[in-house]
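Data first, discussion second: the structure below is written as structure tokens.
Every protein chain except one is present and positioned as in the full complex.
Chain IDs A and B follow the sequence of writing; residue 1 opens each chain.
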Amino acid sequence: MTAKITFATIEAGAGLKAALGKGRADIIGELSASGIKGRGGAGFPVGVKWNLCAAARGESKYVVCNADEGEPGTFKDRVILMEHADLVFEGMTIGGYATGAREGIVYLRGEYAYMRAHLEAVLAKRREKKLLGKNAAGKQGFEFDIRIQMGSGAYVCGEETALIESLEGHRGEPRNRPPFPVDTGYMGRPTVVNNVETLAWVACIMAKGAGWFKSVGTEKSTGLKLFSVSGDCKNPGVYEFPMGITISKLMQEVGGEGAKAVQVGGASGHCVPAADFGRTIAFEDISTGGSIIVFGKGRDMLAVARNFLDFFVEESCGQCTPCREGNHKLLEGVTMLAEGRCSMAYLKELMSLGETMQLASKCGLGQSSSNAFLSIVKNFKDEIMGRATQGSLTHRRQGADHG
Amino acid sequence: MADNKKNIEDVSRAPVSQRGPAMERVAEGEGGIGAQVAVNIDGRDAKVPMGTTILDAAKKLGIRIPTLCHHPDLCVAGVCRVCVVEVENQRTLQAACAYPITQPTKVKTHTRKVRQARRHVVDLLLSQHYGDCYACTRNNNCELQSLAKEYGVDFFRFGHPTEARYEKDLSSHSVLRDMNKCVLCRRCVRTCIDLQEVGVLEAVGRSCETKIATFLDKPLAEVVCINCGQCINRCPTGALRANDPTDEVWAAIDDPKKHVVIQTAPAPRAAIGECFGLEPGHALTFEMNTALRMCGFDKVFDTNFTADLTILEEGTELILRLYKALVQKDRSVALPQFTSCSPGWVKYIEHFYPEYLPNVSSAKSPQQMFGAIIKTYYAQMHKIDPKDIVTVALMPCSAKKFECNRPEMMDSGYKDVDYGLTTRELAKMISEAGIDLPTIPKSDFDDPFGSATGSGVIFGASGGVMEAALRTVIELVVGIKVEDLYAHADIIPMRGFDGVKYAEINIPKVGPVPELLKKLVPSWDWLKGATLKVGVAHGTANAKRVMEDIKAGGKLSECHFIEFMGCPGGCLGGGGQPIPTSPEIRAARAKAIYDEDAHYEIRKSHENPVVAKIYKEFLTEGPCGHLSHKLLHTHYTPRGKYIV
Partner (left out) sequence: MLVTERERLRDDIQAMADRMGRKRDALIPILQEVQTKHQQISDYAMQVVADLLDIHPVEVYSVVSFYSFLDNKPKGRFVVRLCRTISCDMAGKEAVARQLMNDLGVCFGESTKDGKFTLDWANCIGMCDQGPALLVNEQVHTKVTPEGVHEILEACRKTFGVYAQEKKEERA
């Protein structure tokens, strides 16, 4: 189902050519006019980000392509990189031109190592065609090149400041923000970090104009978006839909009718029950980096919550207290629920802990890792509570001590 | 307060996530350097310089925000999340310690959300904290305990461990680790990597498996730990503590056959009051003497005596080196000469710059000289069998515990110093004896090693050894009064907390050299017109900078003599000193030390009558003579940094 995405219809090099014909401010102006927001999940307006970086002072600047795609259920970046890498590199080159950066770095997740040779080949070809390097793409005085650095198996490195730490040779531990990367990023220099898809869209917008992009989507969430669909549906894969699509419409398209719930936004997203399928996927409603996981009728939602929490317990960087210990406690709570030894009082305690994690964690991981747990508890209370007690009496006592 | 605050951006090797916001860069931003921004905290207004953290701004307004991972000596971490506050227009709570104010900001520090979050953070920390408050060295001086109290923790909301998760590391003579009490604030990591640049401790593993560990989880005794104990001083809980020998010391005191002698270093007396609720900066030298006798020590001596002795031995060694190098043109002589009194520094150079060990003065530290003298000269004088003498050293230092256990420190035929006590441990002993230190009568040190000079006292502060040495050199060699060059003999260039200090002293003439030294070299004229170049560094991070400069042939490689202290601020900031520590606290202690120096009648080491006496009666060949060499000098072990 990856056939008819827009990226396949864009003429190679058109975006870059159009961009280099404009002034820097005009490029950023065009992006702002298009209303495009980051496709990596956080949804920060691209025009604003680039403008901040362009305005920041620094001896050197960097454009980083975030290809760490680690959110459970997301795989669109993989498809984009395999099939439309040129478009992504074009977007990076435009970014270099617009912000004054001379170096672009692709941070490719370790799991995608098999793509590296392909990407290096594409880069080599671009260098050959003089689309990279000195006087790139024929623009006098514009120098830009791109290199690839590999991740090594850490989901949190998708967080932009952790990614930068990792690029600098450190543990992937998110930094304090502010200052933001646009001001103090890679090597302490102004840095733009954008998702693979975002950069590809930038090239498209340059080629076809802000008006074209804005013509679909909603007022606050313009344009098209790629979705990675998996789980209990007939046709999993990558889809392109306008922003603002309702979940039920999306379910029809992918053959997921009759689903009990949909996880929008991956493990860090929200679990939407069938009753809410009328809601839309947009930054102003349910926002996502593109992960759609469909849960069919027979799925045990507590098992789903446990799978997500297993993921976070493993992938939290472990530096800040709410996330490091909090996820652990939530996972413990899910086990207690499953074994029928979690009191309502303790469940309430855990839910308020989940809120604290959202508020007090240092980075987006901890701030969103309790989302799934909270939404599952909220929407499927009847299903997850009242389970048969397992284990011996002593087991139960321990549970009671906790609660 | 300069202290050793370096430009963290330039030299820090701590991961950026562990560093603070780049204040300078922020300050350069919108409003430009020195711009003021308005901030409103809990309804109160203030103007603060661009880039000030919310925490500092609140402090300025007298509003307390609790912290845990924050420490005034260290770069910002922002990991514990205890200090979270509500900032207007921010979706999430923000860490006050890490949030720079760069535009008008409205902050609330104790809303419901904030209180709940803090309570949860404390609950979560307690759910992993294995240990009982009443069975802990840090009982009543623990930041986690205080937070639990402050946030009204009356039950373990998220459980409490009933079993130890980690084995304790008791391998070191100096620093003991119990990671079951660790709250992962990473202050020790920032201390070890960033402040001291020793690099023993780091966070290892990730997520809830994260722990603070050494390379390959080796015991501390097997890695490059220099025993400085700075991590102990900054640990908020009891996870790091010093190896405490008070039980053995009490046992010795209680043993009627043992003659227990204690020597007290200059830095503890300037700080021990802090353990008894006094503000930093009150020296309790003479109260402490009384207390020590009340505890049952047979003799109370002043380490300053051997500090004076050190000056003469080390100074003599320097002159011999200079003579060989400058007059005899012996190229094998290692210069500059490095001081050797800080055991943290000594182990540092053994690990990291073993090729420079020949530069280290062979003179023992004052502590070890004292031990050797007690078990020989003193034992003979008082006709006590040295095997019945127990020497205890009161030190501001955890590395001194390692030093006295070095196998080579047995030159008296016995273990020269039996036990090293820290300031904290002595305070505990004094309390245990039911003594309220600040209120008891004063008394003097015991003879014969009670009389010391001001020069000995200032050993406790960074630059003190050098100042003492210069006082003596100027007078003995140049033959002029120090007071003629520096008012009140205060050699100001050597004072203060600049990371690296440097000075040049001209030797315009060579005066009549006193008998004691005269025969060292055939003639002294070569010194005439020479310029003595000296340097001072404190904290091993600064020591590293000096060493790198020397390696690169920089300015400091031309020095003749360099004082190194392992701890920031010198001994007064030692790893055995009262907790907490901060630049302000260290400054107050330094002031107490220099005040004490000023009160001494005799302020120059060579004028110490007992020093003169010991060279006359015992070390008759004079400084660096045969017996001196046997008892007062030592050798070092090149250790290197490889571990496997």
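We take it that a contact is a pair of C-beta atoms (placed from the backbone, for glycine too) under 8 Å apart; a residue touches a chain by one contact, two chains touch by 3 or more.
Source: prediction; values computed, not measured.
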Chain not shown: contacting residue from A:Arg127, A:His170, A:Lys249 or A:Arg279: A:His170
Hidden partner chain, touching residue among B:Thr191, B:Thr214, B:Thr264 or B:Ser605: B:Thr214
Per the touch definition above, residue among B:Met50, B:Leu201 or B:Ala592 touching the missing chain: B:Leu201
Please pick, from A:Gly15, A:Pro72 or A:Pro179, the residue that touches the omitted chain in the full complex. A:Pro72
In the full complex, which of A:Gly21, A:Gly153 or A:Gly258 touches the chain missing from this view? A:Gly153
Hidden partner chain, residues of chain B it touches: 13, 193, 198-206, 213-216, 223, 641-644
Tell me which stretches of chain A touch the chain missing from the display. 69-75, 77-78, 109-114, 149-155, 166-172, 187, 228-232, 236-238, 263, 267, 293, 295, 299, 304, 307-308, 310-311, 314-315, 317
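Heads up, the rule we're going with is that only the chains that are shown with their structure count from here on.
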Taking each chain's centre as the mean position of its Cα atoms, how many Å separate chain A from chain B? 48
Considering only the defined contacts, which chain B positions touch chain A in the complex? 9, 15-18, 20-22, 25-26, 28-29, 76-82, 84, 92-93, 95, 98-100, 102, 113, 116-117, 120-121, 124-125, 127-128, 157-159, 184, 186, 203, 205-210
Show me the residue ranges of chain A that touch chain B in the complex, using the header's touch definition. 57, 154, 161-162, 164-165, 168, 170-171, 173-176, 178-179, 183-184, 188, 313-322, 324-329, 349, 352-353, 355-356, 358-362, 367, 401-402
